[in-house]
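For this view, one protein chain was removed and the others were kept in their places.
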Amino acid sequence: MSFPWAKHYEPSHPFMKWVDSRLPLPRLVYNSIGAGYPVPKNINYWWNFGVLSGFALVVQIITGIVLAMHYSANTLVAFDSVEHIMRNVNGGWMMRYLHANGASFFFIVVYIHIFRGLYYGSYKPPREVVWMLGLVVFLLMMATAFMGYVLPWGQMSFWGATVITNLFSAIPVVGNTIVSWLLGGFAVDNAALNRFFSLHYLLPFIIAGVVILKIWSLHIPGSSNPTGIEVKGPEDTIPFHPYFTAKDGFGLCVYLLLFFGVAFFLPNALGHADNYIPANPLSTPSHIVPEWYFWPFYAILRAFTVDFLFIPAKLWGVLAMFSAILLLFFLPWLDRSPVRSSNYRPTMKWLFVLLIVDVIILGWCGGAPAEEPYVRISQIASAYYFLHFLVLMPLVSVIERPLPLPNSITEAVLKGKDRDGAPIGMAQATNATISATPAE
Amino acid sequence: MLGRLISYAIGGVFVLTLLVAAFAPREAVVEDPNHALHKYPMKISWAQDGVFGTFDRAQLQRGFQVYKEVCAACHGLERIAFRNLVDIGFSEPEVKAIAKAYEVASIDDKTGEASTRPAVASDYFPSPYPNEVAARAANNNALPPDLSLITKARQGGKDYLHSLLVGYGQPPAGHEVPEGLYYNPYFANINIAMPPPLASAGQVTYAEGQPEPTIDQMSRDVSAFLDWAAEPKAETRKRTGVAVMIFLLILTGLSYLAYRRVWAELKSRGAH
Partner (left out) sequence: MAIVEESVGEDGVRRRDFIYVATGAFAAAGAAAAGWSLVDQMNPSADVLALASIEVDLAAVQTGQAIKVSWRGKPVFIRNLTAAEIQAANATPVSELRDPQTLAERTKEGKQNWLITLGVCTHLGCVPLGAAEGEVRGDYQGYFCPCHGSHYDTAARIRKGPAPTNLEVPEYAFKSDTLVQIG
């Protein structure tokens, strides 16, 4: 598909020939995840997380369809129907725990996948659309996860829904109108629960559609790799099958060990005790927090405590939270460095480590109560988050002197462990070896 | 170039706003005096702990007895059906007999008026109050929560429950307990509306051969029982989990060998 030396699908069995000439589905599979897709031979375990994300999505859809067979989206019985699943339905407890913890594990693999893209510059040309479609998936996932958390109709469901939908009330003039439109009422109630259920069921299929587009756009340039330099010839690639199906199969097993370990032995560790109390619109729990995967963004939302430049603090928080995600769409243009991989970017490598530390601090603050010292820490950490992406990244990409790049992937592989700092003399030029230099 | 300047400007505005907020003076925080009195739950060892732990059936039955004779006066157990008691070691005839002693809401099939009938195994435990208003009215406006999910709905679970049940005591000097409330440092608000439910040893008479019904023992038993009630499938879950993990460990080993094999072929081919 992507390279001239990619193997062509040649069905041997008459039946497969018959199918292929009428509906070339076997050919599509062969070219997408079979021997017909040449993959850089040097990609490491961090490249497993794309396939893992896809697997996590499938697990959520399957367990979700099962749960929907037993769940009732009505405020009178929603909580009871979830307990009915836990206590009466055959294996229902397993389906629910796999679905609830599956959401957390979906976010874990997607976050690793995103940070892998950040470190290795996977968002750079010619893969900008792959990156942006990934961000669309991420946004849809957040919406889906948020609405899914409302469905059990516990205290956290109800108050989480109340707080998050109230974010839209920060919009000047039309905010309250939008909130009551979203909720179909003046507070979170049956109308909101019903539409959240409908959308929670719909969105995963839209995610699956965007994922297909994403894989399509990925197959035009092919997968990136840890050196960040483009594939030069057949010696740089190996077929996806059997080499990466085998590697992904092993990665999947390790993932399942961790996922099932939590789902079967610590199923409520990532949840919140208050969500086992039925929703009560007259009493808010003392400490409400969203699910852990929203904590960094929740910390940014709460970090804005001062009205400034005639904009109220509440609106600042909402603007900043959405900006924190949306700015990622502009990364291909914010980072002007022609070198993709941070392996060859001594400054960017350190900034990447700082960013991870910063996001972990934000997450920690987002899960903590809104009191000192967490508020001040989250303010500094939020400031660094914006500083990183909007100031340091564009600045460093212009002034940084990258390390010399190897001439080809094969050369980097042969040098093996030296690739983290290519020795002098190994490559004459740096930028000249990059086939896709971003247009100025 | 222009794009970069816009990005610096937006970044600068966000950073400035945050720094203004970070350096803004803070209002003095009034320390909640109850905070210093609050205690975290004691760490208790339970038969059902751990990957291989199973419920102690005799303990659950004692705990059920404590629930029935003490807690049930105010607290419901509405998600547990009498048939579920088979899980904690009662036989089917015993379950039927237990159920028969309870009256559940029914409709008189001649007059259509609300009435009651003796419960059967498929019925759920009837709640002590018909509705929330009645429950509050009978309890000084405090609502006794239903106990079917209590260990999952409280941080600390069964440890918290046991700590709370045995944690009543005299308030320290200077701490005023409001009228109608009781001092309990394990409760989040320190002052709890529930009077000490387990007041004296021997409050419940255990069957022959069972441990002495001390307050501590009764509290452990009822906490274990309610932990079962919160998730009757917990044992099945762990048992399934062990089988799944053993299976996956083998599959992981095999898939690793298969992966190494596939790649070894690549390397050997590359060398030739």
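In this document, chain identifiers A and B correspond to the written order of the chains, with residue numbering beginning at 1 in each.
In this section, a residue touches a chain if its C-beta (ideal position, glycine included) is under 8 Å from a C-beta of that chain, and two chains touch if they have at least 3 such contacts.
These numbers were taken from a predicted model, which means no experiment stands behind them.
Which of A:16, A:89 or A:354 touches the hidden chain is settled by the complete complex: it is A:89.
Interface note for the absent chain: among B:97, B:201 or B:254, the touching residue is B:254.
Checked against the full complex, the one of B:83, B:136 or B:237 touching the unshown chain is B:83. Chain A meets the missing chain through residues 62, 66, 69-70, 84, 87-92, 94-95, 249.
Mapped onto chain B, the footprint of the missing chain covers residues 81, 83, 120-122, 247-248, 250-251, 254-255, 257-258, 261, 264-265, 267-268, 270-271.
Rule of thumb we're sticking to: only the chains that are shown with their structure count from here on.
One simple way to say how far apart two chains are is to compare their mean CA positions; for chain A and chain B this gives 33 Å. Of all residues in chain B, only 3-4, 7-8, 10-22, 24, 26, 29, 51, 79, 84, 145, 148-149, 152-155, 157, 188, 230-233, 236-238, 240-241, 244-245, 248-249, 251-252, 255-256, 258-259, 261-263, 266 touch chain A in the complex they form. Chain A makes touch with chain B in their complex at residues 41, 80, 83, 86-87, 93-94, 97, 238, 242-243, 246-247, 249-250, 252-254, 256-257, 260-261, 263-265, 267-268, 273-274, 276-277, 286, 303-306, 308-309, 313, 316, 320, 323, 330, 333-334, 336, 371-372, 376, 379-380, 382-383, 386-387, 389-391, 394-395, 398.
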